[in-house]
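Worksheet: one structure, shown below.
What you see is the complex with one protein chain gone and the rest in place.
And now, chain A:
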Amino acid sequence: MCGATAGGLSLDGIDVAKEAIIQGVVTKSGEPASPAYVRLLDRTGEFTAEVPTSATGQFRFFAGPGEWTVRVLAPQSDAVDRTVTAQTGVVAELEVEI
């Protein structure tokens, strides 16, 4: 709900062919997880960005090509990490259950 736009920016007006997008949905017991925070860590584990999930549990990043880690933080849950590969012009989709 907070800080950066919930769920990540809309793709309206964005040239998707030039972006390496990582997006997905976070669920808890099958329901959308919100509030939850999704951080994007680079290949060395360093923070690169963070967004809160939308009311529907969704998130989106505009990364660069390469290997990334997505880390999900939520109240009363342990952090969950997922690795993902991003490519320019491709939308990488993730489903994370916490």
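Annotations
Basically, contacts are C-beta pairs under 8 Å (C-beta built on N, C-alpha and C of every residue); 3 or more make two chains touch, one makes a residue touch a chain; residues count from 1.
As a working rule, contacts and distances are computed from a predicted model.
Per its UniProt record, the hidden chain corresponds to "Sulfurtransferase" from the list "Sulfurtransferase", "ECF RNA polymerase sigma factor SigK", "Phosphate transport system permease protein PstA" or "Spermidine/putrescine ABC transporter ATP-binding protein". Although one chain is not drawn, its touching partners on chain A can still be listed: residues 1-6, 8-9, 14-15, 18-20, 35, 37, 39-40, 42, 44, 46-52, 60-64, 71, 73-76, 79.
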